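Note that this complex is displayed minus one protein chain, with the remaining chains in position.
For subunit A:
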Amino acid sequence: MTSIILLSVLGIINLFLGFLKSKRILLPLVMLFLAVVFGVNLLDWNNTQTYFSNMLTIDNYAVAFTGIMTLTTLLILPFSQNYIDAEDENLAEYYSILLFSLVGAIMMVAFENMIMLFIGVEIVSIAMYVLAGSNKHSLRSNEAALKYFLMGSFFTGVMLFGIVLLYGATGTFDITEIGAAQVGADGTTNTMFVMGLLITIIGISFKISAAPFHFWAPDVYEGTPTLFTTFMATVVKTAGVAAFYKLMAGAFDASLASWFPTMIAITVLTLVVGNIGAVMQPSVKRMLAYSSISHAGYLLMTLVSFNDFSENALFFYSLSYALASVASFGVLKLVEEERGGNHSFAAFNGLGKTNPLLAFVMTVSMLSLGGIPLTAGFFGKFFVFSSVIAAGNLVWLVALAVVLAAIGIYYYFKVVIAMYLQPAGENTKVSASGFAIAVLVICTVLTILFGLAPGLVSHML
């Protein structure tokens, strides 16, 4: 709870700091803020409390995911160096919006009431609409913002409609009470309840870009400035899936039969669309957009299996995915800045020769996203597959995911091949700030560390 208050206050203070002459101080300051929030958040570990007449619960689940999201934001920020160098006049606003949207993300993992979920989702979404269009002079960025906003607000409406139907069926917004009221005295589930449930699922599926509600994602990811794409692909996705899991496992476990087929269909479609779609993409950025759809699919696998293992699997997968994504989007951002906005595979040609360190970081994150041992991504996939197999009757889903993961290796390796096996040609050395290098190294070290000793964080929940 302290983290929510702290982030809101610090966000406002940061807005005022924007009036300062020198913007250089902003980045270290915001990073300091986030480090403080990260520490304060951990104080709530093993100290479950509810707030606002049972609107929010800060339990270990919330603390763990808040930890991932704060850490991710902290790691993303140093890549804003080019905004600082360009003396962007809106820099303070960008930082503040990120902080505010983090508040929404925390509410999404801590909600105890559908209203809170809705407010959390909206805080995050509105912040993202703004950031998607933050590159005002770029047509693509404007397109991304508009597309995201139109589609996003429509699906917000859909989700709200679902919540209202649930309210109509049960007379409450509280998820525990909804959970208690979902099955009537005669053992059947009310039709209005099922409708509300399915419509809510559709609303949230859109937010985490699960197929078939994913069509906005590749265009929006591509058009949005890469800094904020990273945030969307990591923090927003983590928050969305964690909220989704909490909702389904926490509230709707008893009416499993009525939503299970839908969830399975969404999961399978997301896996297939993400992995097959990524194969054909001409640019690394779009490939990563599709790959993030596919990872939403792997994350959703914990949701259809849900059992004793899935919470931890979800946590570990989110963490490994966030680390690898920050590193890969980070390298992508540095490369595309050097190449005048070119984020095709060719832009990575010869990176292994010009920038061995960046190429190594990118390789490790590609291996991690692909789920190869020595990296955290392997154990992420391992724990997710474990949780699904432990569910008993879903071995076929794992078999499908395995085939698709092998396809995944193919498109991740396209980047590796470009970096190491293609001649550099006219590609010059990519310059990177010390801050950015430090973040990339931290992400890589953590990815390998969790790949060798996953036990450090794998069974905390």
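In this text, a residue touches a chain if its C-beta (ideal position, glycine included) is under 8 Å from a C-beta of that chain, and two chains touch if they have at least 3 such contacts; residues count from 1.
In the analysis below, contacts and distances are computed from a predicted model.
UniProt lists the omitted chain of the complex under the protein name "NADH-quinone oxidoreductase subunit M" (options: "NADH-quinone oxidoreductase subunit M", "Tetronasin ABC transporter ATP-binding protein", "PRC-barrel domain protein" or "Spermidine/putrescine transport system permease protein"). Taking the complete complex into account, A:F309 is the one of A:F309, A:F329 or A:F345 that touches the chain left out. Within the set A:L15, A:I115, A:A346 or A:I409, the residue that contacts the chain not displayed is A:I409.
Within the full complex, the residue among A:P28, A:G184 or A:P373 touching the omitted chain is A:P373.
Screening A:I13, A:L150, A:L256 or A:A399 for touch with the missing chain picks out A:A399. Of the candidate positions A:L150, A:L421 or A:V445, contact with the hidden chain is made by A:L421.
Residues of subunit A that touch the chain left out of view are 308-309, 367, 372-374, 378-379, 382, 385-386, 389-390, 395, 398-399, 402-403, 405-407, 409-410, 413, 417, 420-421, 453-455, 458-459.
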